[in-house]
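The other protein chains are all here in position, but one chain of the complex has been omitted.
On to subunit A.
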Amino acid sequence: MIDLLNKRVRLMATSAALALLLAGTPQAFAATPADTLVQGWAFDDIITLDPAEAFEISTAEVTANTYNKLVALDLNDTSKVVGELADSWTVSDDGLTYTFKLKSGLTFASGNPVTAEDVAFSFERAVKLDKSPAFLLTQFGLNGDNVTEKAKASDESTFVLTVDKPYAPSFVLNVLTSTVASVVDKKVVMENAKSVTPSDDYKYDSDFGNEFLKTGYAGSGPFKLREWRANEVIVLERNDSYFGEKPPLARVIYRHMKESAGQRLALENGDIDVARNLEPGDIQAISDKEGLDTTSAPKGTIYYFSLNQKNENLAKPEVIEAFKYLVDYDAIGETLIKGIGTIHQTFLPAGQLGALDEKPYSLNVEKAKELLAKAGLADGLTVTMDVRNTQPVTGIAENVQQTLAQAGIKLEIIPGDGKQTLTKYRARQHDIYIGQWGSDYFDPNSNAETFTFNPDNSDEGTNKTLAWRNAWDPAELSEKTQAALLEKDSAKRAAIYEELQKEVLARGPFVIVFQQTEVAGYSDKLKNYKLGPSFDTNFLYAVSKE
């Protein structure tokens, strides 16, 4: 045993020494060229760069900078959308038909004009390929058989989309801002499409360029994709035939760097201009350093823990309320998530339509004890919490464990990797689960649906929302959630979401702790470096370098 450990120790010491050596050696890059932006970023989640298939956080940023959509989030007021390729749009009175007029003079990077035909083709291929993000479009009633009818070009510059229900226009438009609705160059894609043999699973004879677009490019964005090598580098180049204002940068290079400490050292050495995956300690160190700066933006991801209503004790309303009083929100905000999150207690992240910024709860052990006594649990109780082995959730779980103990609640932490804890959570076998929820698209429905929609609370229920996973029956809230989806008036729609949030805040079995903030450290040679409100709005077209 001693020998064995010695060997491990030796190995660890050697690798540590090597790591130090690597980190300490100035890299071949030295100072980055003035027309090139170099970012250190962990993008190991990228599987493909085809907008019809991509559903990963890192990919969203790359496609956002290289492709265009019909509409985009208004960066100044994210509860609104603005036209990107579309000049204007109208919604028919019955709420089923959306007519988009394209701007004039649009061209792809290939030089081909952007026409309504390309838009229709992009929708068609996304629906027919039926990859992970396809549900965003198919939820409007599109499918492989009807997509050419329901999403079609009525003339050169007019695109018509027909949906199956009179959804709130804000909902439909918000969904159309997501990556899957990116417009691809039909000519380029079909030239590179491969023919496939139709099968039961896939009944078309072409792959619609899916394989080509995995690493290829057929877009119209301010940058064009030159190269992606998995876990190594992504290279973007200025698109000289971009129809909008040309970006000042000629090139953007993303270097794959996984560790926060490595990014920090590279940034300090000037090997990279931007460090994207920093931990709180390193953020502090960078913001204290001259010549470096940090920027941050709240993202649509919220961290929460939830109480399984199958557990008798946790199902008592007083107990649910007591848990909400047993989190030291302020201290967690000042320490564990400092710089990477802000305390947030409602289920809609700030920035989304109808998001409520109310924080009625704070640590109050006395009040929690009273509530527990009222529930007949004055002597406390013992529950388990499934915790994924990553920060910041483990830190928060340990802190909650301490505050719960003050009220006599004994919390046993069950650690596991993401897959283990999620599998248990999805099977409704947990007591308490701590984790995060990121909006699938920038519309309140994404979160509202998951927190307040659960029409069938049995184990066989098919809508496996977070409410279902925690066996919570939100009763009439399910209907309200659906009603909000069909409410055409944005203000009224927002009011419904506010009401839903108040209900969950008061009695939902979700203790929402904070909203994630994305942070980047950057060299102050950069001008206009900003992070957007969502993962697909970290735009680079405005960035310049001295």
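Assume contacts are C-beta pairs under 8 Å (C-beta built on N, C-alpha and C of every residue); 3 or more make two chains touch, one makes a residue touch a chain; residues count from 1.
Throughout what follows, contacts and distances are computed from a predicted model.
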Absent chain [UniProt protein name; select from "Oligopeptide ABC transporter permease", "Putative transcriptional regulator", "3-isopropylmalate dehydratase small subunit" or "cysteine desulfurase"]: "Oligopeptide ABC transporter permease"
Among A:215, A:406 or A:544, residue touching the chain not depicted: A:406
Which of A:339, A:395, A:461 or A:532 contacts the chain that the document leaves out: A:395
Contact with the hidden chain (one of A:62, A:225 or A:336): A:336
Positions on subunit A contacted by the hidden chain, ascending: 1-2, 4-5, 8, 261, 279, 281-282, 285, 328, 330-332, 334-336, 389, 391, 394-395, 397-399, 401-402, 405-406, 412-415
